[in-house]
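The structure appears below as structure tokens.
Of the protein chains in this complex, one is absent; all others appear in place.
Right after this comes chain A.
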Amino acid sequence: MPASAHPERRGYSGLPRWIYIPATLGVLFVLVPLVGMLARVDWLNFIPLITSDSSLAALRLSLETALASTAACLVLGVPMALVLARGPVRGRRWLRALVLLPLVLPPVVGGLALLYTFGRLGLVGRWLDVVGVQLAFTTLAVVMAQTFVSLPFLVVSLEGALRTAGGRYEAIAATLGATPTHVFWRVTLPLVVPGLASGLVLSFARSLGEFGATLTFAGSLEGVTRTLPLEVYLQREVDPDAAVALALVLVVVAAVVVGVAYGRRLAGAVSA
């Protein structure tokens, strides 16, 4: 049924025509720089450039750490979103502002904060040092830096989904004899899967692109903390062709992640 599949083509949109001018400009502003980068790619040497040892190491490290930090966001962010959306919390607005701070903080500042907390001489780090644990400038530090900046993305989108869903299904589930834990796994989580998925995608994408906090807290050691964005920045100085090729890889990975996640979501919206 093409008519019902695209109702927006038949309905009255109510948009003033001039709105299309700035909208088009905006699209071009995002698209043209990508084309500019594509035009600069050295296609003849593209494959050797992105398969060099340092490139592959950076790509692999980036994917691993981004996955790990997304998992950390899942474990920490879901409970945070639930407490913010549903918990009987006093000063909810202040708590939310605090949780969302990394969203507006320059990543370098976040990296500094992590360094002075978990670094060897930091608030927590000096005690960790006593028991022989050093976090700064390790792969774990990369994951921590990424989690620090990505967590708000998951919390925000999940909290929105939880608020939209409301608590009515949970109340009914409870009167049917389900304990809060049972309700959490069998009702709450399944109901917010779309919001959770988009939150995870955003967190993953943000982790993948993390630069400032990582550089400050984890440094740039090849194979250990030098993720793809750091590699791109480093190569820009010595081998611009390699930098552009790697940048393209980042663009493709990000596009694939977002495409898969949102593509599935759209398909789900149609079948539901």
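Note that a residue touches a chain if its C-beta (ideal position, glycine included) is under 8 Å from a C-beta of that chain, and two chains touch if they have at least 3 such contacts; residues count from 1.
We take it that contacts and distances are computed from a predicted model.
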Should one name the undisplayed chain from "NADH-quinone oxidoreductase subunit I", "Molybdenum ABC transporter ATP-binding protein", "Heme-degrading monooxygenase" or "Chemotaxis protein CheA" using UniProt, the answer is "Molybdenum ABC transporter ATP-binding protein"
Any idea which of A:Leu34, A:Leu56, A:Leu98 or A:Ala171 touches the chain not displayed?
A:Ala171
From A:Leu162, A:Val187 or A:Val253, the answer for touching the chain not displayed is A:Val187
Can you list, in ascending order, the chain A residues touching the missing chain?
168-169, 171-180, 182-183, 186-187, 190-191, 193, 272
